[in-house]
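Removed from the display is one protein chain of the complex; every other protein chain stays in position.
Each chain carries a letter (A and B) given by its place in the written order, and its residues are counted from 1.
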Amino acid sequence: MGRSSSSRTPTFRRLAALGLAALALIGCTGFQMSGPQSTLLTEGPVARMQTGLFYITLWVTVFIFITVGGVLAYAQLKFRAKPGDDDTPPEQSHGHPLVEMGLIVASTLLLVIIAIPTVKGIAFQEDTPDRENALVVKVTGYQWWFKFEYPELGIVTANEMVIPTDRPVHIELRTIDVIHSFWVPRLAGKKDLIPNRANHMWLQADQPGYYWAQCAEYCGESHANMKFRVVSLDPTDFAAWSQRQLADARTVAAPVAATTGLDAADMPRFQLASAKPAGTEGASYAESPFAHWQMMQAEPTAGSEDAALIARGHQLFQQKSCGACHTVRGHGSMGNIGPDLTHFGARTTLAAAVLDNTSENLHRWLIDPNGVKPGNIMWKQGYVGYNIQLTSADVDALVAYLHSLK
Amino acid sequence: MSSAHAGAIDHHHDPSTSTGIPNKKLLMWAFLASDCMFFGSLIATHLVYRLNPIEGNANAVETFNIELTSFSTFILLMSSLMMALSVAAIQKGQIKPMRRCLLTTIFFGLIFLGCQVYEFAHFVHEKDLTLSSSVFGSTFYVLTGTHGTHVAIGVFWLLLMYVRSFQPASGVGSTAMAMRSFAHVAIFLAAVVLSMYLTLELVHDIQVHGFSAGSFGAFLGHHVAVLIGTLGALGALVALGRDPGPVAFSEANAIDVESMGLYWHFVDIVWIVIFTAVYLVEYVPLH
Partner (left out) sequence: MDSALHHGAAAPASAITLLPRPRAKTGLLGWLTTVDHKKIGILYAISAVFFLLVGGLEALLIRLQLMVPNGTVLNAETYNQMFTMHGTTMVFLAVMPLSAAFFNYLTPLMIGARDVAFPRMNAFSFWTFFAGAVLLNLSWLPMLAPEGYTGIGQAPAVGWFGYANHTSTTYTPGLGTDFWIVGLQLLGVASVVASLNFIVTIINLRAPGMTMMRLPVFVWMTLVTSFLVILAFPAITIALVELMFDRSFGTNFFEVAKGGQPILWQHLFWVFGHPEVYILILPAMGIVSEILPTFSRKPLFGYPIIVFSGACIGFLGFAVWSHHMFTTGMGKVANTAFALATMTIAVPTGVKIFNWIGTLWKGKIQTRVPMVYALGFIWMFMMGGFTGIMHSAAPADAQQQDSYFVVAHFHYVLIGGSIFSLLAGLYYWLPKMSGRIASEGPGKLGFWTVFIGFNVAFFPMHFLGLNGMPRRIYTYDGNLDWNLWNFVSTCGALVLGLGIFGVVCHIVYSIFKGAPAGGDPWHGRTLEWSLPSPPPEHNFDTIPVVRARDVHWHDKHTSEPAPEHPTAQHEREHGVHMPDQSWYPALASFGLFILGSGMVFKPKFVAIFGHWSIVPILGACIVVMASWLWALESPGGYHVHPNGGGAGHGRGGKHH
């Protein structure tokens, strides 16, 4: 290679060293694959079956790899031409039909090991068990977020799907625009949402928990930013959550506690039975998303909110025609182009699970939606299309308002 | 290119190839296999949408004019017969019968195309079926239009072959000869376009004014210039179609005609499939 090799060998060595360091790192961290979207740490029957089948295929192929690879490696080493060899060619043999037929039969048998559970698995994942009792959720894909409707319960929500643990969930998959794919790795493999096509799937969660999920079919500029969450609750909590969802949006009145002399903490307020008692902090999102989500369901203690700012946010929400696209039930906004925000304050994430639902993040999203999620419709058709200008103070008020929507 | 004795060439075995099949014929067979997949995809698309009917789709039976299409189908089948006769003629070294059969094939092909143009125009103007009015319109026009394009290419190819058969044995390759061929093709095309135009106009006038001397009179009055042009072109074709003496085209070119014939027959067979899958099945009561 002459000159070119001498100039790239040092680079090669450096990269090789880097590679070795990386390999060492691999040894330390292990091959856990334990991320929040791991397909190996399954938490529901569908994903468990799929991963079980994956392991069957893995072991069968590992077996083939060891046997065939072993023979190949042996052949490579054993039959290498030796330096002292004479020039006579080896025996010019042409093949061995019996060996070949044997290998064909053997590989067919190995495939049968995979084929049987595959066929069983296809049947298992296709039909929702206990169909009458299953909870029906209608999922609709939008560029780039998911809408969740519970036709039996009359609930509409977005980006965080809540399901009970005690029964299967039958999911109807629809899309409003292009093809998307619904994927909650720890609960079930994916299924596509295809225009003019009625798809369905089912899943179930073993335990109450919080699951990360993501669109898995390329659907345009911000495909990477089309995520969602699934939360599973025990039946009691799920019933409470459903009740809460049916309620209109929460209105924060000017503090009344001071005038009536009641203790703010005694005011009745919504929270899940399973959540930690109010006031005990600690469930930060990063530590335990599920505990954090449970905490987010609770209404703030009375008086802890700035009612005036919230009212200003509410007013801005209407002035800036946010309601043309978003629904806030009970607050006069009935748009159905964007996500339903009636209980937005109780969600752990925003902008289709792109950001944690903190004040700073919501502020960032509302000031510069296109920076967070390039090409999104709120930016293109709303902000640009309607020439909506927001000052930082406006956004503060909107943040307070939206976070009050528990 | 010495002219072989009539019938001296074995048209079923080419000693210069490994299989005895002439290269051009094999090429055509392979191409037709590929073309099967083109039409297969289009027909599949059409049938998929017909089997999963869509609300607001056009009503096929109300749109179609099955008598006309049956007629043009029959004509196209007859053109295949003429094509086969042309091949048979050139394989015996008979140039003049081959020319006559080629001309008839072209003529029948043009009748088919004329019917299709009429059909399309009729559907668009009378039945409001356009490319974009419904899925049926899209699949119907693109499928039958692709077939029509195949027929048109076939006609053009036949025409080139016809003109080529006039190249004199001496002087092939001269610029004058090239110009003469070019003029022959151009005049032929002009004659085709003009007479198709006139025919369609005549049909239109008869439809509007009824079958009477008056409508013929109006037709002649409106199109006198075009009529003269058409007659001139046809006259020129007759002049160009006179026997030019010894020609370069010979029995050795039978393989060219045969390959073209394969294409033509294939296009006809595809039409039988389309006619069945697109037209006839619509008349089968399913429920």
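Assorted remarks:
Just so we're on the same page, a contact is a pair of C-beta atoms (placed from the backbone, for glycine too) under 8 Å apart; a residue touches a chain by one contact, two chains touch by 3 or more.
Treat the numbers as computed from the prediction; the structure is a model and nothing was measured.
When the whole complex is considered, the residue among A:T108, A:Q243 or A:Q319 that touches the unshown chain is A:T108. Only one residue in the set A:P185, A:G209, A:G323 or A:G345 touches the chain that does not appear here, and it is A:P185. Only one of A:L53, A:V139 or A:A249 touches the absent chain when the whole complex is considered: A:L53.
Along subunit B, the points of touch with the absent chain fall at residues 1, 17-19, 21, 23, 26-27, 30-31, 33-35, 37-38, 40-42, 45, 48-49, 52, 54-57, 131-132, 134-135, 137-139, 141-142, 160, 172-175, 177-178, 181, 248. Hidden from this view is one chain, which touches subunit A at 1-2, 4-5, 8-9, 11-12, 15-16, 18-19, 22, 25-26, 29, 31-40, 47, 49-51, 53-54, 56-58, 60-61, 64-65, 68-69, 71-72, 75-76, 79-81, 85, 89-97, 99-100, 103-104, 107-108, 111, 114-115, 117-119, 121-126, 143, 173, 177-179, 181, 183, 185, 188-192, 194-197, 199-201, 212, 214-225, 286, 374-375.
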